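Quick one: structure below, then a few questions.
Missing here: one protein chain of the complex. Every other protein chain is in place.
Order as written gives the chain letters A and B; numbering starts at 1 within each chain.
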Amino acid sequence: MAGLLLSETEKVFILHGVQDDYRSDGRSNIDYRPMELETDVVSHASGSARLRLANTDILVGVKTEIDVPKPDKPDSGRIEFFVDCSANATPEFEGRGGEQLASSISNLMQRAYHSSQAFNLKQLCIFEGKQCWKLYIDILILECGGNLCDAVSLAVKAALFNTRIPFVKAALMDGGNVDLQLSDDPYDSKLLDVGSAPLLVTLCKIGENCVVDPSAEEESCSVISLIVGVTGNRQYYTQEEETDKKTMEGKCTTIAMHGPGSVAPKTLKEAINQGIIAAKSLDEALGQALLRERQENIGFKKHSYGFLK
Amino acid sequence: MAEIYKLIHPVKYFNDYISRDIRPDGRKFHEQRNIKVNVNSLKTAEASAVVKCGNTTVVCGVQLELATPKAEEPELGFLVTNVELTPLCSSKYRPGPPSDNAQVQSYMLSDIFSNSKCIDLKDLCIVPDKLAWVVYCDIVCLDNDGSLVDACIIALMASLKTLSLPTVTYDPETEEIKVDPDVRTPLKVDGCPVATSFAVYKLTERNILLTDPSAYEEEMCGGLGAHFTVCLNKGLICGNHKFGGSHLLMENQEEVLKIAKERANLVVKVIDSCIKNEKSIDK
C-alpha cells in the first residue's frame, strides 16, 4: 500500500490487538470483513460473478470452448485462469506494474485447482481423447483494497457455481473425426459440480499470531503472509439433505508464502490449521449465499444490485 | 598489484604481455587451451555432450521429434540447431529473447554445419511426404570464456556421433505410427567439421594472431569484430568467417590454415577416443 504511513505506536496498537484476538475494527483473528456477492452479471459469459470485499472489487467471467484434451490426460477437460489487473485498481498497476501480481495470482489459482479432489476435470470431458470443454476463467481486478487472493478465489467459485455448460452429444465418425451435436434449447444445459472447489485464505503474520483478511493498516505491520488453499465441502452447495452426513475434512490444495520474511515451523503449522478453520466458515457462508440467490433466480424475484445492470 | 594495473591501464597491461611474446594467461600466441569432452552425461536427452575448452563450457542436448516433411522438400528431414547464451554464462547477457550476439553465433554454427554436409537430411526422412525426424540440437553455453563457436561445434558433433534413431513403423492405410525405442540405428555422420578461432591484435605496426582467444583477449582485440574463424571438414575448408576489425596479411593466412588443420585432427581424435571410452564403459 503506497502512501500509507503508520507511526510506531500505531503499529504496536495493532499488534497488541492481534495478541488479544480483538482487532482494531472489532473482528477476531479469523473474521472476514463484510462482502457483497452477485452472480450472473455478465450476460455473454457462461457464468459470472462479482465480489466486493471492503475496497477490493473483482469481476469473474467464465467462457467455455471446445478443445482437444491434453495427450497425457485424454479423459479430462482443461481449465485456465487469466488475471487482468486494471490500471484503475491502483496506481501501481499502471503500465506493466500489475503483470507480476497477475501472473502470480493466476499461477496460484492454477495450482489450487490442480488436484481432481479440488475440481474434477473429468466432468468436462465430451469424448475421451478427442474433445473436451475448456474453461477460460477471466478475472478482472477492478479495485484493489488488499486481500486479493481470498477475494479472487471466492469470486471464481461463485462464477463456476453459476456456470452452465450445454449438453453435447458426440459420435465417432469415419476416419477418427468426431461429430458433435448441440441441442437447440439454450436451457438444455448442466451445472458443474463445484462443491469441492478450493478457497484461498491469506494469513498475515503479525507478531506471533496470524490474522485472516488483513486491512491495509494491518498489512503494513507484517512482513510475511501465508496463503492456504483449502477444498470446499460439497454439502454446503446442495439443497438436498444428504443422508450420510459425513463431514468432509478440508484438505490443503496449495500453500505458498508471500513477503520478505520467514516463519518458524511451529507458527507455520498453527497458521495452516487456522487457515483451514477460517476456510470452513467462509465456505459455509458462500454456499448459503449462492443457494439463496439461486432460489431467488428460479422465482424470478432477483434484484440486480451491481453497476453492471 | 597486477589486478590494479590491469584495471587502470588495460591496454598497456595487455601490450606489456604481448610485446614479450606471451599472453596474460601464460600461453604462447598459438597455444590452445585444453579440450575436455564428455558424452551422454544427460539422460533426458537422446544424445548429449559437455565440452570444456579452458573455461568455456557448452552443453549440447539432442531431442527427437516426428513431423510431416515440407511440401517442397518431401524427402528431407529436419535438423534444427540453436545456440543459447544463457544469462548465467556472462554478465553481458540478460534474460529474455536471444541477443544479437546469440543470433550471430547461431547463424554461424548453422552455416558451418550445413556447408560441411556431414549429415544427409535424406537419412532423417522415414516416409517421403508423410513422416520425418526432427532433430533438435540445443547448444547451451554455461560459461563463455571466448572461442564459443569452436566449443559449440565440438559439442554438436560429439553428440550427433552418439545419436541413434529408434525404429518407426508407419502404416500408410490408417496413418498409425509406432515407435520402438529399443531397436535403434545409429545416425550416419560423414566427417567432422572443426572450427578454430583466432583473434587479431594490432600492436603498433604488426598484427598478431592469437589462437583460441579467451573472453578477455577477445575484448582487448575489439570484441567479436576482430574475430577470424576457419572451419575444416576432412581437410577441406567448409567455412571461413572474418568479421571486420584489423586486416589479415596473406602470409598469416597460410599459418592460420596450418594451425587449423592440426587442431582439426586433434579434435577429431579427442571426440573419437571419448566416444570409444564411453562405449567401453557401457559394455
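Throughout what follows, a contact is a pair of C-beta atoms (placed from the backbone, for glycine too) under 8 Å apart; a residue touches a chain by one contact, two chains touch by 3 or more.
The criterion applied here is as follows: contacts and distances are computed from a predicted model.
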* Structure fact -> Name check vs UniProt for the chain missing from the figure, options "Exoribonuclease phosphorolytic domain-containing protein", "Mediator of RNA polymerase II transcription subunit 18", "COMM domain-containing protein 3" or "FAD/NAD(P)-binding domain-containing protein", returns "Exoribonuclease phosphorolytic domain-containing protein"
* Option from A:L15, A:L142, A:A216 or A:L268 whose C-beta touches the chain left out -> A:L268
* Kindly state which of the options B:I18, B:V59, B:I112 or B:A264 is in contact with the chain not pictured. => B:V59
* To do: Write down which of A:N88, A:S103 or A:S281 is the residue touching the left-out chain.
  => A:S103
* Residues belonging to chain B that touch the chain removed from view -> 42-45, 48, 55, 57, 59, 61-68, 70, 78, 80-82, 84, 86-91, 95, 97-98, 102-103, 106, 110, 134, 136, 138, 140, 142-145, 166, 168, 177-181, 215
* To do: List the residues of chain A that touch the chain left out of this view.
  => 71-72, 74, 103-104, 107, 110-111, 114-118, 226, 231, 249, 251-258, 260-265, 268-269, 272-273, 276
